[in-house]
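Input: a single structure, listed below in structure tokens.
One protein chain omitted, others in place.
In order of appearance the chains are A and B, and numbering begins at 1 in each one.
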Amino acid sequence: MIAKKTYSIPFIIWIVAGTVIPLASIAYYGFTTRDGGFTFSNITAIFRGDHLQALGLSLSLAIISTVICLLLAFPMAMVLRESKYGKQGFLIFVIILPMWMNFLLRTMAWQVLLERQGVINALITAVGLPRQEIMNTPGAIVLGMVYDFLPFMILPIYNTVSKIDNHLIEAAYDLGATKSKVYTKVILPLSVPGIVSGITMVFIPALTTFVISNMLGGGKINLIGNIIEQEFTINSNWYLGSGLSLVMMVFIILSMLMLQKFDKTGGENLI
Amino acid sequence: MLFLYLPILTLIVLSFNETKSMSVWGGFSLKWYEELFHSRLMMGAIVNTFSIAILAALIATVVGTMAVLGMAAMKPRTQNILLGFNNIPMLNADIVTGIALMLFFLMLGAPRGYMTILFSHATFCIPYVILSVRPRVNKNTDRLFEAALDLGASERYAFRKIVLPELKPGIMSGFLLSFTMSVDDFIITYFTRGAGINTISTLIYSEVKIGIRPSLFALSSIIFVVALVVLLAVNIRNDRIEKAEMIRPAL
Partner (left out) sequence: MGELIRLEGIVKSFDDTNVLNGIDLSVDENEFVTLLGPSGCGKTTTLRIIAGFEKPDQGRVYFEGKDITDLPANQRPVNTVFQNYALFPHMTVGENIAFSLRVRNKSEDEIKKKVADALKLVNLKGFENRRIDQLSGGQQQRIAMARAIVNEPRVLLLDEPLGALDLKLRQEMEYELVRLKKELGITFIYITHDQEEALTMSDKVVVMNEGYIQQEGTPQEIYDEPVNAFVADFIGDSNIVSGEMVDEKVVRIDGVDYPCIDGTKEGFPPRRRVDVVIRPEDIDIVPYGEGLWNGTIVSKLFIGVHYEMLVQSEHGKIEWLLQNYDQHDVGEKIGMYVDPENIQIMHKPKSEAESAMELDI
């Protein structure tokens, strides 16, 4: 044996202090009133009209963005898989590079493009068309989400499809499968683990974001993330904020459980 | 491609724009870069960002590597429970991790600032270290360790000369991953920082909220160029290693 069990102690302490107790305190505040009494009202507050609307919008925008990312990423991953060695390296490089830019700056870039006085509107008016209100719409938020999160969908899918043994595909053709059959019956099922981790890596941040909606929604469109953030930073109502966070966590856990049904390996291949 | 790079290119072009307009070209200028470098706030944020990233990555690397070694001595069941907990900060939404830590600090009455950010960053970096080092601690490492003992080495010597070099690639990638995660983080920092302290991310956010200034475009251009250079350097190194690996069997 190289080491003793005791080597793990700092880690265990860190888990308790950095993960277990903080999460427990969300649960504590979520069920507590300002005077320290027990209550469900912070949880049931989700049924307030504006909260429910924000949650609904969050869910639908997150789902739409995830689907768009998936539709864009899968073909791109396949192109990557089939491209030649040197070109492949270049393409991966191209995909990774924007990820290294701070995502606030990337989101800001879209603000610059979509702004009423922005680049796209300048182009539109230059050809004589009326200005468009693109900013501060759900569409702008979806665009920002897709732009920010697309690489997180491409890379895990690419990781799994690149490991598919070419002999399997050749065997499928050899056994008489058509190209579409090869995709639906061989490649797609084998890429499920990548797709699942891609979806987790896009859906959860999209569902919980408050930054993208703040920057591209102009503060007019509230997602559930915005509501929670405001409770903590502006209203200082940690009790309500915690309660709503608990509700949001339920949706996170539900989505993970659903995804795990598709893929037993779960979050293990997130990296 | 266009979709990925058009926004970035726009920022780069605008960073050299004489006027503040986002759509009208007013001539070439470097004044926004000058403004950026003269901003005390920005320089402070840059120092904070990198010092926190290095420290958090160091702490996470030490704690995580020790954890992996300790876990190797445990029963598979215990290991799986610990790994389950390890996955929580990785799978959890950043906003939840952020407010959880914020509440924890509030409960403790800890003043929020540099230290709370550092603690939080180490918390979300440890899982990445564990996941990158763990695959390297296996039966093979055990056997190499035994071989060293068999040849007369003390346990310390065997650990230093044989086990550590074996773990090194995992430790390195864990460290680098932690470093980039920390530099890149906004949400968790946002909730765990105090009033007077900024990292690059939080500074960008507060400035964008007030109104986009072209100096941020200058910052974007610089970050993009730095990322490009770093990635190219890493890529070239990778290519060299791969090339060496391709040549070697031929010898």
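The definition used in the following text is that a contact is a pair of C-beta atoms (placed from the backbone, for glycine too) under 8 Å apart; a residue touches a chain by one contact, two chains touch by 3 or more.
Because the structure is predicted, anything quoted here is derived from the model rather than measured.
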{"item": "Chains in view touching the one left out", "value": "B"}
{"item": "Chain not shown: contacting residue from B:Ala153, B:Leu176 or B:Ile222", "value": "B:Ala153"}
{"item": "Residue ranges of chain B at the interface with the undisplayed chain", "value": "140, 143-144, 146-155, 157, 162, 165-166, 248, 251"}
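Criterion: only the chains that are shown with their structure count from here on.
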{"item": "Whole-Å separation of chain centres (CA-atom averages), chain A against chain B", "value": "19"}
{"item": "Contact set on chain A toward chain B in their complex", "value": "1-12, 14-15, 17-23, 25-26, 29, 89, 93-98, 100-106, 108-113, 115, 117-119, 121-122, 147, 150, 200, 204-205, 207-211, 214-215, 225, 228-229, 232, 238, 241-242, 245, 248-249, 252, 256, 267, 270-271"}
{"item": "Residues of chain B defined as touching chain A within the complex", "value": "1, 3-8, 10-11, 14, 21-24, 62-64, 66-67, 69-74, 82, 85-97, 99-104, 106-107, 119-120, 122-123, 126, 128, 130-132, 137, 141-142, 145, 159, 163, 177, 180, 184, 186-187, 191, 200-201, 204-205, 208-209, 212, 216-217, 219-220, 223-224, 227-228, 230-231, 235, 238-239"}
